[in-house]
Each structure stands twice: as structure tokens, then as C-alpha cells.
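Shown here: the complex without one of its protein chains, the others still in place.
In this document, chain identifiers A and B correspond to the written order of the chains, with residue numbering beginning at 1 in each.
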Amino acid sequence: MDMKVAKKLGLKERYTLMTRDLAWDTTYQPMDKVFPQVTFEGIKIHDWDKWEDPFRLTMDAYWKYQAEKERKLYAILDAFNQNNGHLSVTDARYMNVLKLFLGSTPPLELMAARGFSMVGRQMVGAGPRVACQMQAVDEYRHFQTQIHSISNYNKFYNGMDEFAHQQSRMWYLSDGKSFFDDAITAGPFEFMVAIGFAFEYVLTNILFVPFISGAAYNGDMAAMTVGFSAQSDEARHMTLGLECIKFMLEQDPDNLPIVQRWIDKWTWRGTRKLASVGMMMDYMLPKRIMSFKEAWEIYFEQNGAALFTDLARYGITVPKCFSQTIEEKEHVTHQSWIGFYMKPDATPFHTWIPGKEELDWLSEKYPNTFDKYYRPVYEFLDQQEKTGNRFNNKTQPMNCQVCVSTIKFNEPGDPMSTCFRETRYKGEKFHFCSDHCKDIFEHEPEKYVQTYISSHQGLQGNCAPEGVDVNAPDFNPGDHIADYWKLDKRATGDFNGSEDQKNFAAWRDQATKN
Amino acid sequence: MQIDLRTVSITPLRQTFGHLARRMGADKPASRYMEATMDLQPVENFHYRPTWEPQYDIFDATRTKIVMKDWYALKDPRQYYYGTWTLARGRMQETAEGDFDLVDELGLAAAYPDAGKDHALSVFLPLRHVAWASNLNNGYVSAYGYGIAITQAACYASMDQLGVAQYVTRLGMAFNDLDALASAKNAWLNGQEWQALRHWVEDLMVEKDWFALMVAQDFVLDGLLYPLIYDRFNDKLNDTYGPVFSMLTRFQREWFGETAKWMDSILKVAAAESPENKAVLAGWINTFRERAVNALIPIAEIAFGDTAGSELDDAVQQLHARAAKAGIAL
Partner (left out) sequence: MASNAFIAFQKNEETRCIVEAIVEDNPEAIVNEQPAMVKVDVPGRLVIKRATVEEKMGRDFDLQELQLHLITISGHLDETDDEFTLSWNS
């Protein structure tokens, strides 16, 4: 017996033995019954063995490295909590970043966990199946560590305690929910393009890298540690998404138009979703690290261009929305923050008018647009606030039927007017925030007529807390919506004068005096 | 400015998240397991129906015959969330690594008697494919189950089974015999004695009721297979030849001992929920046990020869005892 055979195996051969060599084509049950979902989207796969494994982690190595990461992470979290680390952040406005993050991100990581479990069950090839399963279990890690890192903040600040209730009910969380609901209800290949590629590869850097650097810059060791630790898994996830695109394109030329349409759709949907991330970078971090515009240029325009130039050999072109997003990067964060500021009774986080230095920073970072369009708005709102006339928009917003965003973004080429599109389907009228969302609807109207629009549902009496009679003659949906959301009044409205602001100041004071 | 924040004693505004306080009936600190698990899966206001199964919601409690008022009653007694799970597995893999290294350093595999080696590998190696099936089947539970309590535990079990499949592969490699892995795969695909088992796990791959699948795969099949092979057959090898395989299958033994506690607790809670659940579970266990025993007879014969029948009977008795402890009379 040659005692060296197994030892000589390289990483690739060894990994093959540890994954795809375990698999076999079933014969007692037909393969298309065991894996029923891989054909209905029209993607043609001729040879699953052509899949190239991007990372080659066997479970023993996975456990070894992940355990080491978890040990470090929870040690830092415990130390941060024991030392009242929350008082070391730059200023109490920072907590609102965490509120927005907790409401929007862990619930989506959870959907990613479930979605990758589904795809990890459905993919025929052993290579992609294992990679998807590993991503699924990583996503459990992500939503759990995020909740654990913010858990201690929740004990001291308002607006975080009902995130689990609000994830499926709160109006402004509906865009993220619709994004993941859309991906998970699509077939396995579209899910991979939506989440594996568009979200993880093209867009996730913008969420995590500047956010986490921002957390570090603002003294939040807990969020920084969790964020960076999650990102170390993200690199694996990104390669999975990219590999999946290449695999589909190499398998059959007929896959190209389908993949291209998905790339167009999901890059746009992801871009819309990121407006609130940009707002966090430009407005909510007390100390800023880079503007959303700069992050967009590095992580989307440059990195995206590298990617799409590379994929051009398969016939892939840059997403249709690419040029519009470049125009919008100068606008969306300002429009979003103004939008939230104008609804002080409807979010569990505070808003504020940026201070003078912050306005100057925005002017410097957005030389083409800020002074021209947005600074005057803030100056007007500030003046109104000071004269006791704080703006408060109580009307129900109009939402886009596809991305569910409040229709508030500008007409391409015309920052002074709101972009608004509509279409008719089966006699009913549907509204959109953009041409891209309208296109998405028109390609799959039967799917998008189902969209859950919280403002409509509220008006129809579907958003009342338990025990309220929606058929009573005096029922007024607006009276109950805050209860339906379990919205803590202390968490709403202006940061100035808030309980968070007072508590933080008092606790910090305690730390510096006897 | 350096502030010594440790000295500040401040009273928290609340001890935990709202959904956990309501669940515990009081505002008190919740465990990290609770925070990582309870009430997190969306239950309403879904935007779209799955294009692949429009008869269901994205997460849908009617995907199984089992009915629970509260799906989060199906807690994991090990309290595994990702962090505790991966730390536990990290420790186990460290031990396994030490075992495999020691076998290699001391040349224990090469010194093992040929007859014993051939016998052992003929039984152990095809089981990497059974673990692979279990990986897929637990993956189904984690994908389509209801509530994070059960789906996360199934997700971990699915990855554990991938780990088992890989440890069995390494067992083959420890004997530096890639041919043995190839002939074990051939036996799995074509060998007469493995076909009933392959037939059964392939049938499980098309089972649509996720709870039934979990009972069939994790409680019944693994509940017979692990004691039979990783305890009894391993004991037999130890007695006859020496304890090398004990070292190379330690992970599986330890894993089963631990995971059985989880399964038993799930069955106990589901059975206690209603007489209907109890009857469904008893029916499943009876049906699945019959298939599993038939599938395992030829394997037991390879492993034990003449005493196969009594060894398998013992394993069945052990399974019945676990069911009885969970309150399910068969």
C-alpha cells in the first residue's frame, strides 16, 4: 500500500473528496423529484461538475476558525458591556444608527439564513449546495451576533426594544422586507443573483465597510467587532455569488438574457434599499468617515465597473440603472433624511437638523447639489422649528408598488421634481418611484400586484392592534397605528430634548465627577 | 479625555427586548439563546407567495401535520445558538484533530490487522453517503420548518452531518486508502446489501412533511444506526483488534449522545402538546422504524455476522425506550 497517497492530495482534490465525492445521482427517486426547483426559471445547467468551488473549507476547519472568531467576539462584547462601553461613543445621536440598524439588518440576515437553507436544499450540484448551506449557517451567526451586540444598548436607550415586532409591520422597514420576500419567493437561481450576487457582491460592502469603520470611529467597539467579524464571512459569500453568475453563464448561452434581467432588477432593488444606509453615513454618524457619495464611488462605481468589465466576456453589460445611480448618489441621502425628519411621529428613532459644521461638511462633500437644493431646505426647517412650527407630515405616503419606498426621489435630470410613474394592470392603477421599478412590475405583474403596502393596509383597517374593532363606526385607522407598531413615544421625534439625550448626558456626567 | 466608565453605576431602563419580556411574563434579563431565537421569524404581512409553491406562505405552519400553539416551545435543551454551537464543535474538532494526528504519528493505521481494517472500512465508509443524505434532509427541515427554534437546530444538525461525512472520509484517508473510498461508494451505489438503505434515504429526500422527515431521519434512522455501528460495532472491533477506530469515530459517538437529547426533547414537547400530535408521532415512528430496520438488517449482517439480529433488536429496544420516555407509546 502506498502510504503517501492521501497525504499528497492538494487542497482541491481533498475538498472534492470531502464534498462532491459524497454525492450520487439518486435512482430510487428521480433526480427531478429530489431537486424539483432547478428548471422552472429557465436556467439550463448541463454539467454541475463544472462548478468551481471558490473557498474550500471543510467542516473541521470551519469550526476551528469560526470558534476562534466567536470566542474573541463575545469576549470583547462582555468587556464592552461590563465597562459601560455605551457611554464611550461620540454622542448619543449615535444610538439612532443602532436603532435603524437593529430594525433593518438582523431581520434581513435571518431571511438570508432561511433563503440560503432553501437554496442549499435545492441546488443539484454538491459544490453550490454545500457553499449555500455554509452561508445559511453563517447568516444565523450574523443576525444573532448583531442582536447580542445591541442587546446591552437596548437596556439604556429607547426605540430598540420592539424590533422583532416591528420587522414585519413598520412602514419604513417594508422596503427591506419586500426585497428579501421577493428574492426568497423567486427560484433558487434568481435568489442567488439577488442575494448572492447583487446584494453580497455588489452592494454589501457599502453597508458594512463604511458602517463598521464608522462605528469604530465613533467609539462603538461592540458594533465594530460584530461587524468586522461578520465581514470575514462575507468574503466567502461574495465569491459564492460571483461563482454562481459565472457558472450560469458558462453553462448555456440561453442563460445570458435571464441573468442579465436579474442583474438589472436586483442591482436596482438593492440601490433603493441602500438609500437609508447612505443617510446613516451622511447624517446619523456624529463623526463621519466618508460620504455616501465617496463610498458609492469606491465600492459601486469602481469595484462594480471592474466586475462588469470582467463579465463582459460572457456578454453581460452594466446594469441598466448604473448611470441613474451615479446621478442619484448626489441626492438620495438628503432626500431620505429630510423625508424621515418630516415624519417625527412615525419612527422609533430620533431625527435632527444637522449643525452648522455638519452642513458645511455636507456642502464640501456634495459640491454639486447640497448648497443648491438641500441646504436651503434645512435652513427653512430649522427656522420653522425655532419658531415653534416644527414640520410634521401626518398624511399617509404614496408607496412604490415594487420597492415599497415612499415616492420621494427626483425625476432623472430634474432634482426639483418628484419622479412618479404609473401603469394599469387588469383595470387597476399601480404607482412607481422610477422607470426601473415600473419595468420590474411589467415583467412580472402577477407577483407585484401582491406587494404589501402598509399605508394601504392601514387605511383598510388591517393594521389595528389586537382587541380593536375595525368595523366600529368610529374606527379611525390613524388612531391605532402607533399601537400596532408598538411605537414607544419616547423614541420618536426630535433628538433635542429626548430622554436618550438627557440620560446619556447625566450618565456621562456621573463618570467624570465624584 | 480618559473616562473611567466602569465606576458608573446606572440603572437600566429595561432588562430585555419587548417580545422576550412578554414571553417571560416579566422584564428580566434573557439568555443569549433566547435573544438569538425567540419570535424572530416573520409570521405575517408577507409580500409575495413563493413562485415555487404558491399554495403556501413563505413560512407556513401547515407544511407539517404536527400542530403547535407556540412553535418556540420546541426549544433546544443544549441552548445552541450559533456561538455556543460552533464553540462546542470547535472543541470536538480539536479532540478529533488530536486523535487523527496521533493515529498518524504512531502509525496505528498501518499496524492495524488487515482483516480488521477491511471489515471496519467495509462497514464505516459507505456511511459517509448516509451522512450526506442526512445533511440534505436536515437541510430541508432548516429550510421549510416553522420558527427559528427548530430551523436553527436543524441547520446545525445539517452541518454536523456534513462534518460526520467528512470525518468518515478522513477515516478512509487515515488508512491511506483512496481505493477503499471508491469501492465503498461502489458498494453504496451497486452493492446488494446497501440498496435497501439507499432506497430508504432517497425516499426520505422526497418527503414533504418536514417534521415527519426529522422523525424518520434523526430520531429513527440515526437512532438505530449510531448505537448499532458507532457503539456496538466499534466495541466489537476494539475487542477483536484494538481501539484505533474508537479514536477515529469519537466525534460521531459524542455527537449522537448530545444530539439525541435534543431530539428527545423535541418529541416530548410535541407529543405533550396534544393527543393528535402524539398519535401522529407514534404512527410515524412505527412506520419509519419498520423501513429503517429492514434497511439496516444487511448492514448489521456485514458488521456482526450471526449476532446481527440480536444487536439490531437491542438498538430497537433502545429506540423504543427513548420514545416511551418522550411519552410516546408504540
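As a working rule, a residue touches a chain if its C-beta (ideal position, glycine included) is under 8 Å from a C-beta of that chain, and two chains touch if they have at least 3 such contacts.
These numbers were taken from a predicted model, which means no experiment stands behind them.
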item: Chains in view that touch the one left out, judged over the entire complex; value: A
item: Hidden-chain contact residue, picked from the options A:213, A:271, A:335 or A:454; value: A:213
item: Among A:313, A:424 or A:513, the residue in touch with the chain that has been omitted; value: A:313
item: From A:59, A:186, A:242 or A:353, residue that would touch the chain that is not displayed; value: A:242
item: Touching the absent chain when the full complex is considered, from A:289, A:321 or A:419; value: A:289
item: Where the unshown chain meets chain A, residue by residue; value: 10-12, 54-57, 61, 65, 68-69, 205, 208-209, 212-213, 216-217, 224, 228, 231-232, 234-236, 238-239, 242, 289, 302-303, 305-307, 309-310, 312-313
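Definition applied: only the chains that are shown with their structure count from here on.
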item: Centre-to-centre distance between chain B and chain A (centres being mean Cα positions), rounded to whole Å; value: 33
item: In the complex with chain B, residue positions of chain A that touch it; value: 1-7, 9, 17-18, 21-24, 26-29, 33-34, 36-37, 40, 58-60, 62-64, 66-68, 70-71, 73-74, 82-85, 87-88, 106-107, 110-111, 113-114, 117-118, 120-121, 129-130, 133-134, 136-137, 140-141, 143-145, 147-148, 151, 154-158, 160-165, 167-169, 177-178, 181-182, 184-187, 404, 447-448, 450-452, 454, 457, 486, 503, 507-508, 510-512
item: Sites on chain B touched by chain A in the complex; value: 1, 3-8, 10, 12-19, 32, 35-36, 38-52, 58-59, 81-83, 86-87, 89-94, 96-97, 110, 128-129, 131-132, 135-136, 139-140, 142-144, 148, 151-152, 155-156, 158-159, 162-163, 165-167, 169, 173-174, 176-178, 181, 185, 188-189, 198-199, 202-203, 205-206
